[in-house]
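The other protein chains are all here in position, but one chain of the complex has been omitted.
First chain written, first letter: the chains are A and B, and each begins at residue 1.
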Amino acid sequence: MNYEIVIGIEIHCELKTKTKMFSSAPVSVNMQPNTCVNEIDLGHPGTLPSLNKEAVRLSLMACMALNCEIDPLIKFDRKNYYYSDLPKGFQITQQFYPIGKNGYIDIPTDNGIKHIRINRLHMEEDTAKQYHSGDETWIDFNRAGTPLVEIVSEADIRSAHEAMIYVEKLRNILVYLDVTDGKMEEGSLRCDINISLREVGTEAFGVKTEIKNLNSISNIEKAIQAEVIRQTELLESNQVVEQATRRYDDVQKTTILMRKKEGSIDYKYFPEPNITPVLIDSEWLKSIRDNLPELPNHREKRYMDAGLNAYDAGQLIQNKALSDFFDQLIKDTSYVKLAANWCLSDILANFSQKQLLDKSYDLKYTEMAQMINALGKQEISSKQAKDIFVELLKGKDYHLTVKSLNIEQVSDHSVLEKMVEEILNENEQSILDYHNGKDRALGFLMGQIMKKSKGQANPVITNQLLLDGLMKRKP
Amino acid sequence: MKEMDVQGFKALALQCRFELSDEEAQDIKNEFDILISQMRLLDKIDTTGTEPMIYPFETVSHFLREDVVEDVLVISEVLKNAPKEKNGFFVTQKVVI
Partner (left out) sequence: MDIKSLIKSTSVEKRVEDAVNRSHSVQNALNAMVSFIDPKDQLEALGQLSKNLPFYGVPVILKDLVNMKDTRTTGSSGILDNYISPYDATITKKLKEAGAIIIGKSSCDTFGMGGTNMTAWTGPVHNPYDLSRMSGGSSGGSAVLVASGVVPMAIGTDTGDSIRKPASFNNIVGLKPTYGRISRYGVIPYASSLDHVGVFTRNVKDAALSLEVLSGRDDKDMTSSFHPVEKYSELLTGSLMGKKIGIIQNVVDSIKNPETLNQFNDLCHKLEEKGADIKLIHLNEDLMHAFLPTYYIIANAEATANHSNLDSLRFGVLKEGKTMDESMILSRTAGFGKLLKKRFVIGSYALFTENQEEVFRKAQKVRRLIVEDIKRVLDDVDVIMAPASSQGAPKFDDAATDLLSSEYLIAENYMALANFSGYPSITVPMGYVEGLPVGVNLTAYAFEETKLLDIAYGIECTTGIVDIIKEVTQ
């Protein structure tokens, strides 16, 4: 039996605001428990919500970048249920009128560009964090009330790989907008996968399971692959797939049942009476759109227009912090391909992601750019560049480094001519070989000159002088 | 409208995280019949084409709160009313999924 994989993805993304969605308490990361809350976040009797402007702005930016239709009248609803991490006994969310809908992103697949539709993007607030320990559960409300956007795709995704690319691309867009940190390991980006199988050619959806608590992009692909195997085995042996929530165990490399879906809970959604609809000013909307940061696609195109190939451009934009570094570098050098190579290898090898994000390094862009320029003009060799780079990492100046390492390049024609003459005189056989069509002789002779000059001969000039010299000695 | 009996009311109460005794549930059932007849008064009113009124005033707002930290409770105030707490966390009996 041939099965088609049908996947829809829900992403919850924490917004980078200073305060909570509905209160002026600070948003926290790694703070002492219950130190970033006020009476509103704790759901004390008599408290009321107050909507965060920055959360709205970031949500609007996300809508725009994801090509959503925007509803400028912001409305909220209550989702009612009882749980220990839900202080008010309801979550304030946007059930009936999401801020954005009917969006999409395009992802590259083996069969070309694929259009993945986004059903909705809405604002809501996060719940508290719980820690289970034996017979007790410990609760920290610091996270309660943190602004979230929930982004729900249509079930347009057809493979584990597509799912991974979708999340990667979406995450990257949100990071470029600076609306979120997008750190799956820390929980600022959470991904729930809804997956079902159906016989190829049928339209009806199969029973779906939900996979939650994925903590990395790579686990998305692995989890889906494992679940596809599990569901296929069930269906092939004429068993049913049960609706359930599962998690991925990356040791066992399988999905594990968390809980079965027993009927659906009635959340009794109704409009939030304490928040009267807020109309977004069209001037503000326009200014947000006009000032939208550069998106990954645009940057990728900019890099390709500047001369990078698709692969290098794609690699660079995957990591915004690195790409930002690259942008700084190419302000002072037009050897973009070289700059890209150095970024993708040496920079990544020497800086942690945190250092790149915080820009906490001593290396100066201008100095590195000079090195790249010299390398591009072949004024220095690759080996010399590597040695120089070691010093630049310490924050040193390019020219001073070149001097201190004695990497003076010899470009003086008369000096080089003399060297060329000397080498030619010492290597009569090579001259003959060259004129007999053996090109390797040229390389050999160049090598000899380099050795003689301790690598300091300007390769371009030297090459030309050598060729001239060889022509003069044509037998 | 969903039909309700004593068991139905007890189940509904449990959904709201409290319990009704049989007597209390019966009491509600009796009064519910009166409530239904009251709600029939609503049925008499033609609401075709009428939108639900959610807020008494429907002028749209333009207010959005600036993203500035202002009100935080010190930990002693946060935990002051906590029925059970340990090391700064609120504690409850185990949460059964």
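Note that in this section a residue touches a chain if its C-beta (ideal position, glycine included) is under 8 Å from a C-beta of that chain, and two chains touch if they have at least 3 such contacts.
Since this is a predicted model, take the numbers as computed values, not measurements.
When the full complex is taken into account, the listed residue touching the unshown chain is A:Thr137, out of A:Asn119, A:Thr137, A:Thr401 or A:Thr462. For chain A, the residues touching the chain absent from view are 38-39, 42-51, 78, 80, 82, 84, 87-90, 137, 139, 141, 266-270, 273-276. Hidden from this view is one chain, which touches chain B at 1-2, 4, 9, 12-20, 24, 27-28, 31-32, 34-35, 37-39, 41-45, 47, 50-57, 61, 63, 65, 73, 77-78, 80-84, 90, 92-96.
Keep this in mind: only the chains that are shown with their structure count from here on.
One simple way to say how far apart two chains are is to compare their mean CA positions; for chain A and chain B this gives 42 Å.
Across the complex, chain A is touched by residues 15-17, 54-55, 57-73, 75, 78-79, 86-95, 97 of chain B. Note for the complex: chain A touches chain B at residues 17-19, 23-26, 32-40, 42, 50-56, 73, 82-84, 130-132, 134-141, 258-259, 266, 271, 273, 276-279, 281.
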